[in-house]
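Shown here: the complex without one of its protein chains, the others still in place.
And now, chain A:
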Amino acid sequence: MNDRVIPWQPTVIAGPKQALLATPETAKLMLKKAKRPLFVVGPYAKNEPLMSHVKEIAEIWDLPIVTTADTFKSFHDNGIESDSYGIVEIANLLKDPEWEGIKGEGQNDLVLFVGCIYYIASQGLSTLKHFAPHLKTLTICKYFHSNADASFPNMKDEEWEKYLTKMKTK
């Protein structure tokens, strides 16, 4: 089996439904198609270079950012606007089709994830896989997330940098 699409932690494999392998091109297609995308960003983005990548990707695609764990502080200190939620809180809200959204704009139809702790992200993605048919999930970490609808593959840092850089153009 292609090592790039085995879940980064192999034992999170949950069943027959697996994420599609996403490239920057397919990821961008998903973003173009989405009407109300949301960017959920975890604590690995507290550090550079991921923080800057997130900032620039969010700007290009006009993505509202939700920061999980205590990521909000680093973003706030660096002048990046975000709303803070626990990862389980935001997953809980995203599964409710009636949720009014972080700014009252209504439920999202695409959620982009990056920088969350792998196993808790995997659990949250499982929630959305089962209970949020109204939205798609896309992960752009350097780890393959089998519970997402689409995920970047397992990669080394160098290749991941290139993938993230490609996300900064429309």
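What we mean here is this: a contact is a pair of C-beta atoms (placed from the backbone, for glycine too) under 8 Å apart; a residue touches a chain by one contact, two chains touch by 3 or more; residues count from 1.
The rule we apply is simple: contacts and distances are computed from a predicted model.
Participant: The chain that is not shown, which UniProt protein name from "CoA transferase subunit A", "Monovalent cation/H+ antiporter subunit B", "Succinate dehydrogenase, cytochrome b556 subunit" or "Acetyl-CoA decarbonylase/synthase complex subunit alpha" does it carry?
Facilitator: "Acetyl-CoA decarbonylase/synthase complex subunit alpha"
Participant: Out of A:A22, A:I87 or A:A148, point to the residue that touches the absent chain in the complete complex.
Facilitator: In the full complex, the listed residue that touches the missing chain is A:I87.
Participant: Using the definition of touch stated at the top, determine which of A:E25, A:E48, A:D70 or A:E105 touches the missing chain.
Facilitator: A:D70
Participant: With the missing chain put back, which residues of chain A would touch it? List them for me.
Facilitator: 8-11, 14-17, 42-43, 68-70, 72-73, 76-77, 84, 86-89, 91-93, 99-100, 116-120, 123-124, 126-127, 129-131, 133
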